[in-house]
Every structure is written in structure tokens, then in C-alpha cells.
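With one protein chain withheld, the remaining protein chains of the complex are depicted in position.
The block that comes next holds chain A.
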Amino acid sequence: MVSGVQLLDVLLNGLTIGMVYVLVAAGLSLVFGVMGVLNLAHGELLALGSYFAFSLVTGFDTGGFWVALIAVPLVVGAIGAVTECGLVNRVYGRGQLAQILLTFGLLLVIYDVKRFVWGTDPKFYSPPAVVDQAVTLVGYSYSGYSYFIIAAGGLIALAVWAVLTHTRVGLVIRAGSEDREMVRNLGVDIDRYYTLVFGAGAALAAFGGVVLGGYQNVSLGMGNAVIIPAFVIVVLGGLGSFRGAVVGGLLVGIVQSAVSTFAPTIQGVVIFLLMIGVLLLRPEGLFGGTGEGLDAGRAEPSEFVSGLGGGVLTGHGRSRLGLAVVAVLALVPVFSGILYSGFVVSLLVTVLIWALFAMSLDIVLGYTGLISLGHALFYGVGAYATLLSLLYVSPSAFVALGVALVVTATVAWVVGHLAIRVSGVYFVMITLAFAEIVRQVAVRLDVTGGSSGLFGAPEPLYGIGGVGIRFSEVLVGVEPFVFTGDALFYYFLLGVVVASYLGVRRMMAAPFGTVLQAIRESELRARFVGYEVRSVKRQAFVVSSTLAGLSGALFALYNGFVAPDLLNWINSGNAIIMVVLGGSGTLYGPMLGAAAFTLIERQLSAVIPWWRLLLGTVFVVVVLVLPKGLVSLPARVRDLRAGADGPPAPTDEPRDAEVGPDD
């Protein structure tokens, strides 16, 4: 029996958190609408707001809270504006990948700066007692601070709406989010407004941070916790639509509240189900009606992927270099325990698994132009399928790998069937949604071991039907080259990775790969030429996902455990970063990126406490200086040297970056 009081509770609870979502999503949506920038660091700006508020409240007691409400948005807004002037304006029109890498780099930098200044302990501050007590109205008691959040957030949203609809600045911004090029053609210098919009977005997020910090704790992870719902809301409401952000934010807040009251088992997945439903029925979002002018629907892999190939190394030199790398890798276990400890082999196993994962993503990202933020889904599914097969079907590693490949290919076909219908940012979000749903299911089910995962798989048998070998029980080779255990697995893995690379390279050189690249360059033309674009994309998606599943399966074979963390979207994000860092559309670039990323994350983090700052700075520098990723480093150095000796090299220079946004 649902009472009226309960419904009122649900509504108010939903509005409270919904209002915070509105504040975050509004800025995110405007920034995307006007500048076409996906700002991953937006959540960190909110967290920054909370931390500033914490300092003010502890410094000036309750009066500090009121000061913080005004001052913190101004300060964070100014920080946002400066960031836009100095960094973000360098990536306009350079496609989503450049933006993702840059803003992710900023995210890491801001995160580490917060850690330096405020430490890792969560901080707490209470809002002034005036608003922080239960309020009883007509016999109904409810938290006064929630009323305050709803009222304050509502006022701010109203003010933003008024500015957008009743001022000239608002007019230009709205026009800009409809069609930037047209606004520019009309003689309005829209670029001037970018700094303003970015700063205002940051200020809104910071205001959200100040009120949210009084409601919960202030921690390093709070930006991360809010960014995913915010993206969902932006997509749900329609990119670039302020109305969409408001309605979407409140809707998501209320739906979350209702579901956690009446159907708590699906509370984690409901917003993703909602988003998938909306996107499949109305691919431009609830209020994104005039989306034609937006580049949201278009994947823009940008110069990050185009024109590589011959630019880096000649084909001959490249295969020789590749052979040399494989040869060096093959020698690593030989000197293990002599020149260095056995840990090097374990570390390289991790690197190779990530390299395979990153390469698999490159098929859809670099060759087809589809940015999947759900690739961890297949990595995780492959790992879970492998472990379940080892536990319940057969101890054979080959059977487990077969099961994993079949299961991931099937899941990929289903997900691909639904996800390929949308493109651009919507594809990014829908793949993320599927991955999150599967992660939630894995956490809920007993057969997948719940939130701690599955442990204690038997040691895999490399063979079939009871005939085969276990790596830890055999010695292979002749003295002094005798290998067992990890070293044998290492060779097995190296073989699989090299074979996968060669297979995919062959596939990309075949007509199939050429069609994929044609789709990446112009989907419309590919369709006019007569290709079934969706079907080709889906095939690429399935191939890519199956390889991702293979890398997950190898993880499970080696480590003997799986945990829901494997399905975490952070892994998908890391894979994108690796691909872009290394150089997408090259297959070996992503592998290089994976190696660099893993070594920094795993090894440097043990030595350097501020590794995030370092990694973030590397990303920012790569975006600004090496727009084609690490693989373009030799060419870039050559260009620079040529530039110093003689006239600057006219080709391949990222000068077009400064031209400003195109459509």
C-alpha cells in the first residue's frame, strides 16, 4: 500500500538529487551544444567546488557557507574560463577523441591537485543550522536542507533560463548550439562567447558542488560519481538543450528515488535502461529536436586517425621493427631471474593483455570511427565466461577460450544490433549503458560471485578431454632455456597476441577493412556507393568485441579470478586513452599506447605519488603536440628538425587546429 506521504517522500527525495544533476548537466550540455566539446573534467569542477566550500566553511564557520555559495562558483568559473582560453580552445573542431584525451588529462590533473591540497581523507562540512534541520509542514516532516537544495537549485536554473531566453548573449548561445556556422556567417563572433559559456558551465557545476558537499561528504571520488549520471542526463535530454538538461535531471532524480523505494533490485541500472529506451525510440534525445546542425550524431575521429600509414615508417621498416620487438619480447623470460626478477614477466603479461584489448578497440575506433565506451563489457564477459567454464564445464583452457569467444561474439551481436542504430556521442553513451547494466547484473547474481567476484579456478589444462599440459607442471626446452609456469603462459600469450595482430592487419588490408575506412571518412558516401553501412559496422563491432573478449579470457586464464571491476567503465575509458595515446587506426599504435599507459599506471604509481598529474600532463601534451599519438613522434621530430634547418614542412602539421571549429 503506497501512502500519500510516501509518494511525497519519493518526489522530494528525487527533486533534491535531481536539482544537483540539473546544475551539473546544464553546464555540460551547454558546453557541448555551443562548442561541441565533451568535457570529461566537468565532474572534477563540481568536486573542486565542494573542496573550496569545505575550506571556507571550516575557515569562517557557518557564515562561510553563505560566502561559498557566491564566491566558489565565481572562482571555479574563472578557473574554467582560464582553462578554456589556455587549453580547451586548442581542440575545437578536432573531433571527440582529441577532446576526450585532453579533458581526461585535465581530470587527472585536477584530481591530483585536490589530493595534494586537501589529502585523501573525505571531508565533511555541515550547512548552517538554519537550513539543516527537519522541517515540519502541516504535520509532514522533511529535511530542511533538501528544501534548501531544491529552492536554491530551482532559482539558479530559472536565472539561467532567463538569461538564455531574454538577453542577447542568451540568444547567441542558443543560436550557437543550433548551428555554429550559421551564427558565424551572420557576422557574430561566436568564438568570443566560448570562454563565457565554459566559465558559466564550470560555475554551475561548482554551485552544485557546494550544496552537494553539505548533503554528503567531500571526497576525491565525488566528481567521478556524478559525471556518468550527468552524461546520461545530457544525452537523455538532448545534447545542447538546456530544457533537456533540466527535465532530464529532475526526471532521473525522481525515477532513481522511486525505483530505490519500490524496486531496489534494479536501482543501479534504471537510468541506463531509461537512456537506452529513449535513444532507441528517439535517437536525438527528448529535447534535441533540431539536431541536424549538431555534430553530435557524427563520429568525428578527426586527424587523430587520418593520413597515417606511410607517414610514420615505411612498410618495410615497420615490419622489421615489429619483428625486432617480438624477438626482444620473446627473449624476456630467458633472462628472467638473472638480469631482472620474474616480476618482469608478470608485468609484461599484463601489458600484452591490455595491448590486445586496445588493439581490438582500434578496429571500431580507429578504422570505423565508432567510439565505444563499453568495451570493458566484452573484456569482462570474456573473463567471466572463461572462469565459469573452468569452474563448471571443463578445466581445459581451450574449451574455456572457445566458450568465451562464442559468448562474447553473441553478446556483441546483440549489443551491436541495438547500439549501431545510433552514432556519435549517442553511440558512446549507449555502449556505456550496456556495459553498466551487465556490470550491475554481475554484481547481483550469485553465479558470478556478486560484488567480490569469482576466485579459486582450477589451474587450466592446455589440452582437450583430459589430455594436455598444465604450465606449472611441465618443463619445456633444453638447458639453459627451460621454461615453466608463467614463462610458458607468457609465450602462449605472446603467440596469441601476435597472431591476432597479423589476422586483424590482414583483415584491415582486405576489402572489408577498406569499406570500414570508407565509412569512417564518409558514412553517407559509403551508403551511396551501395554498402550496407549498418551491417558492415555491426560486423566490425562483433570482430572487435570478440577480440576484447579474448583479452579478458586471457586475463582470467592467467590470474584465475574475475571481479566486477573488470566491467568498470574506467577500463573502457583507459582503452580509449591507450588507443588515442598510441595513435589510432594503426593497430600497433594502440599496443604501444597500452604499454606506455600500463607501465606508467602500474609501475610509476608505486614510485611517484603524483603519477596522475604526470599522466594527465602527458595526455595534454600529446593532444597539443602529437595529434596523431605516440607513433607520430618520429615523424614529428623529423618535421621539427627540418623546420629548424630550413623552411617549415608544410604537410602533416597540426596547424589546422588553430582554425577554429568547423561544423
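The rule is simple: a contact is a pair of C-beta atoms (placed from the backbone, for glycine too) under 8 Å apart; a residue touches a chain by one contact, two chains touch by 3 or more; residues count from 1.
The rule we apply is simple: contacts and distances are computed from a predicted model.
Colleague: Looking at UniProt, which of "Aminotransferase", "ABC transporter substrate-binding protein", "Monovalent cation/H+ antiporter subunit B" or "Lrp/AsnC family transcriptional regulator" names the chain that isn't shown?
Modeller: Missing chain, UniProt protein name: "ABC transporter substrate-binding protein".
Colleague: Just name the one of A:Gly49, A:Gly176, A:Gly223 or A:Gly268 that touches the chain not displayed here.
Modeller: Residue touching the chain left out of view: A:Gly268.
Colleague: Which listed residue (A:Gly63, A:Gly277, A:Gly477 or A:Pro634) would be found touching the missing chain in the intact complex?
Modeller: If we include the chain that is not displayed, A:Gly477 is the one touching it.
Colleague: Which residue among A:Ser257, A:Thr408 or A:Ser572 touches the omitted chain?
Modeller: A:Ser257
Colleague: Kindly state which of the options A:Thr62, A:Thr195 or A:Thr350 is in contact with the chain not pictured.
Modeller: The single option touching the absent chain is A:Thr350.
Colleague: Looking at the full complex, which residue from A:Pro128, A:Gly170 or A:Gly450 touches the chain that isn't shown here?
Modeller: Counting the whole complex, the residue in contact with the absent chain is A:Gly450.
Colleague: Just checking the interface: what residues of chain A touch the absent partner chain?
Modeller: So the residues of chain A touching the unseen chain are 3, 5-6, 9-10, 12-13, 16-17, 20, 115, 120-122, 124, 126, 132-134, 141-146, 212, 215-217, 219-221, 225-226, 253, 256-258, 260-261, 264, 267-268, 337-338, 341-343, 346-347, 350, 443, 450-453, 455-456, 459, 469, 471-480, 482-487, 555, 559-561, 563, 565-566, 568, 602, 605-606.
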